[in-house]
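Every protein chain of the complex appears in place save one, which is left out.
Letters A, B and C mark the chains in the order given here, with residues in each chain numbered from 1 onward.
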Amino acid sequence: MDSALIPEGVKRCPTWQFIIWIGVVGAVMMWGVFAILLVYIKGLNQTNMNNAYGFALWIWADLTVIALGGGAFFTGFLRYIIGKDELKHIINYAVLIGFICYSSALLILGFDVGQPLRAWFIFWHANVHSMLTEVAFCLTCYFGVLCIEYLPLALENRQIDKVPFFHHLSHNMHEIMAVFAATGAFLSFFHQGSLGGVPGVMFGRPFGFREGVLIWPWTFFLFTWSAAAGGPCFTILITKITEKAVRKKLVKDNVIELLAKISGWMLVGYMVAKIIDTWYWAAFTAPSKGFTLMDFYANNPGSVYGIWILIAEIGVCGVLPALILITDKGRKNRIALFLAVLLAVLGVCLNRWVMVLQVLAVPVLTFENWAQYLPSWQEIATTILPVAYGIIMISLSYRYLPVFPQERELNPIEAPVSQTQEQLPEPETPPAGAEPEPSPSGS
Amino acid sequence: MFPFSFEWIWDMGHMVFHGGLWYALSIMGLGLTYCIIKAAVDTAKGKGGYHH
Amino acid sequence: MKIDRRSFLSFVIGGAAGTALSPLPWKLTDDIAIWSQNWPWTPVPQKGEVSYLNSTCTLCPGGCGILVRKVGERVVKLEGMEGHPVNDGGLCTLGLAGTQLLYGPTRVKTPLKKVNGAWRKISWNAAIAEIVEKLSDLRSKGLPHTVACISGSDRGTVPELFNRFLTVYGSPNFMRTSSIQDSYELTLFLTQGVRAMAGFDVANADFILSFGSGLIEGWESPVYMFRAKSTLRENGGRMDQIEPRLSKTAAKSDKWIAISPGTEGALALGLAHVIIKEKLYNKKFVDTYTSGFEAHKKLVIDGYPPDIVSKITGVDTATITALAKDFARARKPLAICGRGKGYIPGSLQEFLAIHTLNALVGNINQTGGIWAVPEPDYISWPEVEMDKIASNGLQQERVDGAGSKAYPYARYLLGRLPEVINSSQDSPIQVLFVTTANPMYAMPDTQAVAKAFEKIPFVVSFSSFLDETAVNADLILPNHVFLERYEDVPAAHGFPKPIIGLARPVIEPLFNTQHSGDVIIQIANELGGPIADAFPWDSYDACLEETLADKWDALVEDGYWSDEVFSAADWSTAFETDSAKFEFTNEDIESLPRYNPLKAKGDEAHYPLVLIPYDSMRLASGHIGSPPFLIKSVEDYILTANDVLVEVNPATANEYGLKDGKYAFLRTPKGNARVKVRVFDGIMPGLVAIPRGLGHTAFGRFLAGKGVHYNALIGPVEDPASGHDAAWGIRAKLSKT
Partner (left out) sequence: MEKENSKKFGMVIDLDKCTGCGSCMVACMAENNIPFREDETDKLLSVSWMHVYRLTNVKPFPDTEECYLPRPCQHCEGHHGHSPCVSVCPATATDYDMDTGIVSQIYTRCFGCRYCMAACPYHVRQFNWWDPLWPDGMEKSLNPNVSVRMRGVVEKCSFCIHRYQLAKDQAYMEGRREIEEDEYQTACTQACPAGAITFGDLNNPKHAVYQMVKPDKKNGGKPKNPKAFRLLERLGTNAKVYYLSSREWVRRAGDNYLKTEGQAKHA
């Protein structure tokens, strides 16, 4: 039925199967849309945020998807600026994932604010001293860059490509992509960093506050760094999950391994920086404000915020995956590689969680208690929405666009186009294939 | 965002920030414009297809 | 034109691009932002000319001067009147929230009559006609004494009008709601022979010894006490609080002395023991101006040595001795009593014991001491001329027993009324007026009170609000609220000088309400004869102006009149007892049952704990229900959602397996309730503390249904000496759910 839209030389599942798949994921998305409507109509009282938890699940999701979407800018940076040519085989997917992540981030910001109708004041009445202003500008601009980067791919759809103008446009955009990629890297550096600056500049919140250079606290650089390290890991993770889901190899191992190796070394660097930062913070910054490290990790209700967080973030989800990724053996071992990128991604998620929620949970006034928070179903639904949206975007792109340049080579087909073969998973497999923890948009 | 919104101050912070911003925006705008115009020209010339 | 896909696409894309480049989306974006800044459902306060009017707050007996800020015809805010002798600019939470009472949804907007259990609007004339008919009927039957009135006060023109009406109509049954006023009046009468109000010169004292009085929790005139307490502190004075619980007053005292509840009188006698034994008392005063000292001395020396007192009170002997010495050696020590806000009269013997401490240190009518402030005397209306029916009616014994042989000294014993009604076949009260009082909420054992009120055939409420009593009345004749009416405020409770405040209308009445004074005058006029003759005024306002005579202009000008140069009578003339001295004891006092700490109701086996109430400035617990701002200000460790938290000591919580923040069942001999537990170090083990002022069933959605009502869990305990309610708590059981 839609065979005319499907790229030549690849196999895709039957239309009916595809429709069911999209329908199921779409239903989840509609649940999120319903929650958004509730939030818009009734206000933020639909959430479990409060005056102590002004930032909560949404802001975490925001920071996280942006960090994980960092694969797009960093892969682009490696491909176009550094000249790692092999990465052209995965850059499309990296861009797509980045696009999903950033559009999700903007969407979340769109309902997270109390007055969405005048959220554009952030641009109009910009306060350039605010990290959030920097975030907003860079984020929006970079989303523009991602659109520009994604557009040529979309134009390569078999039918669109037939239109000469679009064909030429796509070609020309490819030609100067390095310029856009460079701009994207520049913008990303700043907004990833600014997001790190969000907790880092809050000198009223000793858990988040860091010293730094000029106007930028150390968290600024740590966030950029961790996004550059964790983003490509997320790209690899999603690629691997996609390969599992469609049951074929889409990207050659050498490409993955190259990206994994670079990520690994980035992660090593990040970990060194993070450990120094943590040590300095625990030994000097916090005590100067009257806090010991354990003040931040002890005596909270249910011991939710225990020292295990720090161990998990730095050890299990930091040093461990870094070590796996920098060793040849580790990268070559499928399971180890998968585990490593998964842990690295979890590490980034955990870091963002801590830097958003724990910052607010730690009591600062001596006569206040730890703030407690559990998200409402509306918050959860709206946070799952981007996941569903990402799955749909990936499914559509994969079906109709030549996302993986190596797919044809890796999966040669004998018969011209055999639509009967199933490429999307069996009905029982889709949830297993696409749903595990970090899903495409990275909740 | 623009010099006529009243928070605007001609100080270092504003110039650096908005300088960077408009620089990035210009590159994106110019790049995109270039691509579109070139695509239009190419189309008019009836250039053949290429494959990536 | 043929529309193919291509031209259609071009059209759509071109259209979108064109719209995007046009000013329209920008204009819309801007407009929508402007709309978000002016949402029609977010009110915009109207502007108008600003004016300030002075008046007096009548929400409690504190007598604070207020400044009413108006914008156009709206009352926007109440503030304390600067320079006012009582509150000098300060104002309490309730007063500050006064506009919410004026505009709040709980006002009674028109006279209402209950027909088959439902409220019907009724005209003023019809309502008054109905009352007149009832009253005429009773009078013709020779039963004028079955008409009674419960009033929040017995001073000032409005209560006096009610009282005068009852008198000329033929009923002795005017009742004032009870409070520590009753006990202090009796104390002053028995020891000093004067009918006077107690005034406390807290500001000029240098050592306040408070036996559970909530000096900063609404005791007497709240704002005056706050100010005085601050002055005391500024002057380097000291304050010790004797109380089983770390109340705010205790927390803000120099020393908190935890004591077994109900034994405060014993401690006072123990202190007297030390003071007398150590000869630390004021010799000059005691020798010259007192009588009965030897008897008193014998009583405390024999009966209240520190070790015995320590056993009774739980206060250790060293503390008792040290406290007594410190108190007696202070230059201007002052002992005060009446628990919390002072809504429960308490034990008369306890008051006597504590008051005699003041006598021992000789600070009666002295700077920094306790003053006998003469009752206001500006109301001098002509004697009423009574007809025979009235005279006969007045011959009848008061239904509450006040002044009878059993209770010779009490003036009013409202606390006994429910019991009296419930124990008689037919209600001895046929018609009851209730004004500035909410007995169905404010009296202990609400179930018994409700039962008694049900038995009264005709209850008329004069309340401005749909309070518990009004809800259960047969007729509501809504009064103007204090911002809509004139009224004299004849005194400020506990203030050491005579002062008259004037409440005055700052806006036109919002609803179809009428001044209760006018209503009484009209009823009297319609009853005719000598009753009408006793009310020669055209209106309440005319009556008020005439009554206040030469003070009127000053009152209108300043909002208050005060006797600046007043000082309490000199010792040589102060005492109007038979001996013309302060009497530590005398025949009357001797005739009273001896001091004995009153026990809480209930048996220990079933109810191992003791429930005590506490007061808070953030909860109105008088006849006015807390307006929304007050409830909003209530701490989250007192009220959470609709659950009240009761305080228990960690040891007690452990013993009964109670957890902080968890539900528990609270049972007393009078009732039970589901509460939450607050484990609190600042309370003696074995006690459970619950705030007053919650558990309303009336006053609308902002107050009704929140928490548990203390009065529903407790019953009155009659003080054998006075007949007043002296219950300070009740035995209780607290168990896990």
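Of note:
We take it that contacts are C-beta pairs under 8 Å (C-beta built on N, C-alpha and C of every residue); 3 or more make two chains touch, one makes a residue touch a chain.
Keep in mind it's a predicted model, so treat the numbers as computed, not measured.
Put simply, the hidden chain is in touch with A, C once you look at the whole complex.
When the missing chain is restored to the complex, the residue among A:78, A:94, A:342 or A:371 that touches it is A:371. Only one of C:100, C:146 or C:204 touches the chain withheld from this view, namely C:100.
Interface note for the absent chain: among C:59, C:78 or C:658, the touching residue is C:78. Looking at A:22, A:113 or A:323, the residue that reaches the missing chain in the full complex is A:113. Residues of chain C that touch the chain left out of the display are 36-37, 39, 41-48, 71, 74-80, 87, 89-93, 96-97, 99-100, 102-105, 216-217, 222-223, 226-227, 229-230, 233, 246, 248-249, 251-252, 256, 258, 510, 617-618, 628-637, 639-642, 649-651, 681-685, 701-702.
Residues of chain A that touch the chain left out of the display are 43-45, 49-55, 112-116, 118-119, 121-122, 124-127, 129-133, 136, 198, 201-206, 287-292, 295, 359-360, 364-368, 371.
Criterion: only the chains that are shown with their structure count from here on.
Separating the CA-averaged centres of chain B and chain C is a span of 74 Å.
Taking each chain's centre as the average of its CA atoms, chain A and chain C sit 63 Å apart. Chain C has no residue in contact with two or more other chains.
Shared interface positions of chain A, i.e. residues touching 2 or more other chains, are not present.
Residues 1, 5, 7, 13-14, 17-18, 20-21, 24-25, 27-28, 31-32, 34-36, 38-40, 42-43, 46-47, 49-50, 52 of chain B touch chain A in their complex. Listed in rising order, the residues of chain A touching chain B in the complex are 123-129, 133-134, 137, 141, 144-145, 148, 156, 164-169, 171-174, 176, 179-180, 183, 186-187, 190. Those residues of chain C lying in contact with chain A across their complex are 29, 32-33, 35-37.
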